[in-house]
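Structure, as structure tokens:
With one protein chain withheld, the remaining protein chains of the complex are depicted in position.
When the chains are written out, they are named A and B in that same order, and each has its own residue count from 1.
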Amino acid sequence: MAIDNETIKHVAHLARIELQQNELEKLSSQLHDIIGFIDKISNLDVENIAPASHILPISNVLREDNPQVSLTPEKALENAPDKKGNFFSVPKIIE
Amino acid sequence: MELNQLTAHELLAKLRNGSITAQAVFDALYQRINKVDDKVNAYVRRGNLENTAQKSANQTELLGLPVTIKDNICTEGLNTECCSKILQGFRPPYDATVINNLKRSGAGIFGLKANMDEFAFGSSTENSYFGSTHNPWNLDCVPGGSSGGSAAAVAADEAIWALGSDTGGSIRQPASFCGVVGLKPTYGRVSRFGLIAFASSLDQIGPITKDVEDAAILTRIIAGFDPNDSTSVNQSVPDYTKSLTNDIKGLKIAIPKEYFVEGLDPEVKAVVGEAVNKLAGLGAVIKPVTLAHTEYAVPVYYIIATAEASSNLARFDGVQYGFRAKSDNLIEMYKKTRAEGFGDEAKRRIMLGTFALSHGYYDAYYLRALKVRTLIKQDFDKVFSEFDCIVAPTSPSAAFKIGERASDPLKMYLSDIYTISVNLAGIPAISIPCGFTKNKLPVGLQIMAGAFNEEVIFKVGHTFEQNTEWHKLKTTKI
Partner (left out) sequence: MKFQTVIGLEVHLQLNTKTKAFCGCAIDFGQAPNSCVCPVCLGFPGTLPVYNKEALNSAIKVALAFNCQVQEHTKFDRKNYFYPDLPKNYQISQYDLPLSRNGHMYIYTENKPKCIGITRIHLEEDAGKLIHEETNSLVDFNRTGIPLIEIVSEPDLNSPQEAFDYLTGLKSIIEYLDVSDCDMEKGSLRCDANISLRPEGSSKLGVKTELKNMNSFKGVKDALQFETERQTELLLNNEQLAQETRLWDAEAGRTVSMRSKEGAKDYRYFPDPDLTLFNIDKTFVEGIRSRLPELPYEKMRRFIKDYSLSEYDAKILVSSKKDSQFAEECIKIYSEKDKKPLVNWLIGPLLQEAKVRKTVISELKIEKKELVNLIGFVQRQELSGLSAKTVLGQMIDTGKSAELLIKEGNLLQVSNLDDLNKIIETVIALNAKSVDDFKAGKSNALMFLVGQVMKKSSGKANPKIAGDLLRRRLSNA
């Protein structure tokens, strides 16, 4: 199926990736080919087949409600690109 | 032979009888790395070579012998960046479970991380932020990917043994390109806790080693139930070294006909054919079978894997760790960080995955792919109800030249055809060296088995090894 520029732009926005115009065109063309290829699966009859959302036959994995040791704020923030006190800091959110 | 040229089991014997020290092994590795890694580029961030090595605290089983770790496995206090700009500087405050297992067994965690395709997206290690790794058998060629650094390091004797990760062939294919052994365990056999996720339902950590015995030892140590991983299976881990019996008489081996069609390099076909004959000569019973949905494996994989990846990689946004682009507001920060931080292949896969999950396309792509996945698994279940294992080529070709496929992503994806179905079905598979092309590039033989039947894989692989010499050959190019 055809992937038009509008769709690509929308997908890029959903993925929060800024694409330059030349990137957009190149990506658009590559994705077009790839999607054309993966469209192959539409040939199969999957009417009564259950989706394999989990390949393992395990279920009901749970854990006990027992407290474990947490990180210190220092450790939690060690890799932070920007912080203020014990908070992570991000640029302002414009709606 | 230098210490770094030996296998782990040979070194362990020497460590046990006290004739060498673990430090001597480290030193031999440093020497080798200093000599050849400028050409091979198996390791990344080679700045402070000795300082970052983590020697083991205890002297149990592995006696301090170092293991090389792929850059997507979290090591506490040691940078773990998935060879991506977006994770630059990331130092995890915790160890992956496999690292804990290694430390408990007395292993040393090697202080340099192995190169990889960024976030494991690739089949050539050309997508690394730190540049390509070069195949030790031919420096103009790729080592395969995404665990190309791990495989090349082992092949070049820059590592004794290594851990890689495999989502669609990322351990097996580089192992086959580099003439070493690489195993992808059954999904759920090895904990994924601490493996920076690519595709959660497909990823597994596994060993890349010089021979099957080393793979058996290392697998046993990293495998096992982990309560921190909901997808880890609570099943006891056998002593895989007990499967190394050099006897496959009467074993039933299936050869899938869909793996021997057009697209398979004739030289690879010939070499693999010889290997199969060898197995027959050793007493195995060989029969052809069909894995009818093989042609759908690559498209199914690229829908499921990229969909999961698009969600797994959403957390790389500049907020808590890694690279953050300069920006005035939040949305701009997200978009610029991810635009500048991710390489092309990463962006391509995230876009594809986002598309496959998006409103209006979910049913036709993601949901449908999950159903076809069931069909692919059923193909394998059917074969394993009758056969002990499946044997096939690992890759349709030997190592290709660096740059040769970089501009054609689709062609690159198609080269995963023989390895991908294994991940989709969740079964284990190994690649072992079984010969060379005329250009002296290694060819790998893939052995697959039913879920949790790594034992038969080790048995067949080891038997083949004991009766051939391929795994003993070393490159002379570096």
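One rule holds for everything that comes next: a contact is a pair of C-beta atoms (placed from the backbone, for glycine too) under 8 Å apart; a residue touches a chain by one contact, two chains touch by 3 or more.
Just so it is clear, the model here is predicted, and its values are computed rather than measured.
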item	value
Residue of B:N41, B:T68, B:S201 or B:T463 in touch with the missing chain, whole complex considered	B:S201
Residues belonging to chain B that touch the chain removed from view	72-74, 80, 82, 87, 90, 92-94, 96, 192-197, 199-201, 227-231, 307-308, 311, 314-317, 319-321, 330, 334, 354, 357-359, 362, 366
Chain A residues touching the omitted chain (full complex)	14, 16, 53-54, 56, 58-68, 70-73, 76-77, 82, 84-93, 95
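In this text, only the chains that are shown with their structure count from here on.
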item	value
Interchain centroid distance [CA atoms averaged], chain A/chain B, Å	23
Residue numbers on chain B that touch chain A, as the complex places them	89-91, 93, 187-188, 201, 227, 230-231, 233-234, 293, 295-296, 298-300, 302-303, 310, 314, 317-324, 327-336, 338-339, 342, 347-348, 350-352, 354-355, 358, 364-365, 367-375, 377, 409-410, 413, 424-426
Complex contacts: residues of chain A adjacent to chain B	3, 7-8, 10-12, 14-20, 23, 27, 30-31, 33-35, 37-42, 44, 46, 49-56, 58, 61, 63, 71, 75-76, 78-82, 88, 90-94
